[in-house]
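Removed: one protein chain of the complex. Kept in place: all other protein chains.
Naming follows writing order (A and B), and every chain is counted from residue 1.
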Amino acid sequence: MAVTVGELAELLGADAAGDLHAIVSRPAQPDEAREGDLALAMEPRFLDALATSPARVAIVLSGTDWSALGLDAVLFSGRSKYTLAGLSRVFDTQPSLPEGIHPTAVVDDTATLGEGCRIGPYVVIGPQVAIGARARIEAHVSIGARSVVGDDAQIFAGCRIAHDVRIGDRFIGQSNAVIGGDGFSFVSPQPSAAETYMATGSIEQSMKVTEYVRINSLGGVVIGDDVEVGPAATIDKGTVTDTRIGNGTKLDSQAHVGHNVQIGENVLLCGQSGIAGSTKIGDRVILGGQVGVADNISIGADSIALAGSGVTTRVPERTVVMGYPALKQDVFLNIFKAMRRLPRMAQKLTEMQKQVPNDRDTG
Amino acid sequence: MAVTVGELAELLGADAAGDLHAIVSRPAQPDEAREGDLALAMEPRFLDALATSPARVAIVLSGTDWSALGLDAVLFSGRSKYTLAGLSRVFDTQPSLPEGIHPTAVVDDTATLGEGCRIGPYVVIGPQVAIGARARIEAHVSIGARSVVGDDAQIFAGCRIAHDVRIGDRFIGQSNAVIGGDGFSFVSPQPSAAETYMATGSIEQSMKVTEYVRINSLGGVVIGDDVEVGPAATIDKGTVTDTRIGNGTKLDSQAHVGHNVQIGENVLLCGQSGIAGSTKIGDRVILGGQVGVADNISIGADSIALAGSGVTTRVPERTVVMGYPALKQDVFLNIFKAMRRLPRMAQKLTEMQKQVPNDRDTG
Partner (left out) sequence: MAVTVGELAELLGADAAGDLHAIVSRPAQPDEAREGDLALAMEPRFLDALATSPARVAIVLSGTDWSALGLDAVLFSGRSKYTLAGLSRVFDTQPSLPEGIHPTAVVDDTATLGEGCRIGPYVVIGPQVAIGARARIEAHVSIGARSVVGDDAQIFAGCRIAHDVRIGDRFIGQSNAVIGGDGFSFVSPQPSAAETYMATGSIEQSMKVTEYVRINSLGGVVIGDDVEVGPAATIDKGTVTDTRIGNGTKLDSQAHVGHNVQIGENVLLCGQSGIAGSTKIGDRVILGGQVGVADNISIGADSIALAGSGVTTRVPERTVVMGYPALKQDVFLNIFKAMRRLPRMAQKLTEMQKQVPNDRDTG
């Protein structure tokens, strides 16, 4: 991919200066850039590296004085990550799948594929499946009976979509993600240790589960438009109603969404975060990496659970929580600061006790 | 699936009243139920929704007065989740695999398949594998040499069963689960940082592992009857002996069982929980979501580790633990309550110190 500075400025909607006919072939960090690369120096700390970089063209923050940087041309970025998103589209390196349906793909006669679909080797598409236009489906993907996927889907190798899953447009399913596994829902003829304990506060020796009976998942999974599901992430079917994920929501690698969970729009679930059954997550919520959310609770819109938190109770809107069990961030940080002084506090207290006349034996 | 109220009562072993010839086609939440559905109102909070539901038949808790609910018929449930399990069997929506072995399946000549097996496209079954009767094996499943799977197995797309895995009857393996990966076991010719630290309490600059040597897994995995392994869950092989999972045990999505681990019967491992190598888990133990259990310890029968706990030491029988490192629940909660008051305690202490004459400088 080779593009002139002028063309790139137009593609990005960015300003440019210098030789607009200079050609760049890929973006690179200033310390890794070669001649012909576009050096990314949108953070001031990268400007120094430009001096020694063989790159002749760079992209810098708007307002940067580039006259002393020894470059042939510059592009100007207002919001660096946003510009990076634009650059990553222009220079995308993703190889294209061959057109059409690979002869080894097993597509059921009752399935329908939209115009311009590209289907890779050994893909298996079940009965009554409907795939929208221009889908790119890589090797070894399987899609179960009656599932629906909208237009412009991109589904990577080994991604699993079970039966009765309904997905909107522009879906991205990463490799080995599993959408529509059965919910984890079992019941014992007699109350289990957990049930007994919650009801009575103790676990009786006599109460023993002798078997679990499975509650099959009758519900499906419903996913909105512009959703991405990361590598090896898992989304379970609902028990009676559907598990739902709203428009624009993104799941990172190994995120997990339990049965019946209802997730709003533009939610971010970072890596290895997990949501237990029947919980509701509001719009624009962010769960940091490895966050766990208990079952049957809710997190209000615009709230954030910082990485590593274990959320066990309802979180209101626009609230930042952390810790386990998770507390509001300022409350947690106050406690954490006090904890760090705790060993010294304990010592102080012991010393004071010696000095205060005490009429009771506190043993 | 359409069934009369009378037939359904018989299938569930439940009582019914009203028009036993009324027909229902699927269960649904009262707020989502359409005419012809069976409204699920086994929790009192759902009774109100029945009034406005177009459903003419509902299932309610035994003893509920249904006369004012405006229904044609009701079924009565004693234990709601148990009834739900029964309903989920009657109305199961799972599509059936076509009979027989798909022509693209690669089944080794030395493998044996029981009567009535259904094998999907691109399944690969290795040498000397033995599969019991009526197995349903979906697309892209692989089963390695010498592995054994009992009767009535259901194995979903992309599930991996390595070589030398022995599994009992009625096994359910969800999509992309991996059973029989190699154990994570390495040794360095010289002691590693971890070994040095545990022996001496410090990490010497001079001690540097220059390579790790792999301990191959000679053991297999042995799994009892009625076990379910969730989507993307992983169970490693044993080093010398086998990793073992007892009858009736269920693993949720992304649960992990390390090498040599011995798990009892009717254990529940919730989502993203993990057990490190050589640990023993007693019968009927429950690990909540994201629980971690250290290596080489044990958890006694009927114990519960609540979600998010990190269990680092032996847990006796019938004990509920939480926290990291995990403590008995009541101990943890007492500490947690005190922690919440800690910033105020620290302030009090400082104030008291000012008032108590102090003959030492506590700096």
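In this section, a contact is a pair of C-beta atoms (placed from the backbone, for glycine too) under 8 Å apart; a residue touches a chain by one contact, two chains touch by 3 or more.
Everything numeric here is computed off the predicted structure, so don't read it as measured data.
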Touching the absent chain when the full complex is considered, from A:51, A:85 or A:198: A:85
Interface residues of chain A (partner: the chain not displayed): 26-29, 32, 40, 79, 81-82, 84-85, 87-89, 91-95, 102, 104, 120-122, 138-140, 156-158, 172, 174-176, 226, 228, 230-232, 248, 250, 252-254, 266, 268, 270-272, 283-284, 286, 289-290, 302-304, 307-308, 318-320, 323-324, 336, 339-340, 342-343, 345-346, 349, 352-353, 356-360, 362
Chain B residues touching the omitted chain (full complex): 106, 122, 124, 126-127, 140, 142, 144-146, 158, 160, 162-164, 176, 178, 181-182, 184, 186-187, 189, 192-194, 197, 202-203, 205, 208-218, 232, 234, 236, 239-241, 254, 256, 258, 272, 274, 276, 290, 292, 294, 310, 312, 324-325, 327, 331, 334-335, 337-339, 341-342, 345, 347-349, 351-352, 355-356
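Methods note: only the chains that are shown with their structure count from here on.
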Rotational angle, Cα trace of chain A fitted to chain B, multiple of 5°: 120
Where chain A and chain B are represented by their mean Cα positions, the distance between them in whole Å: 23
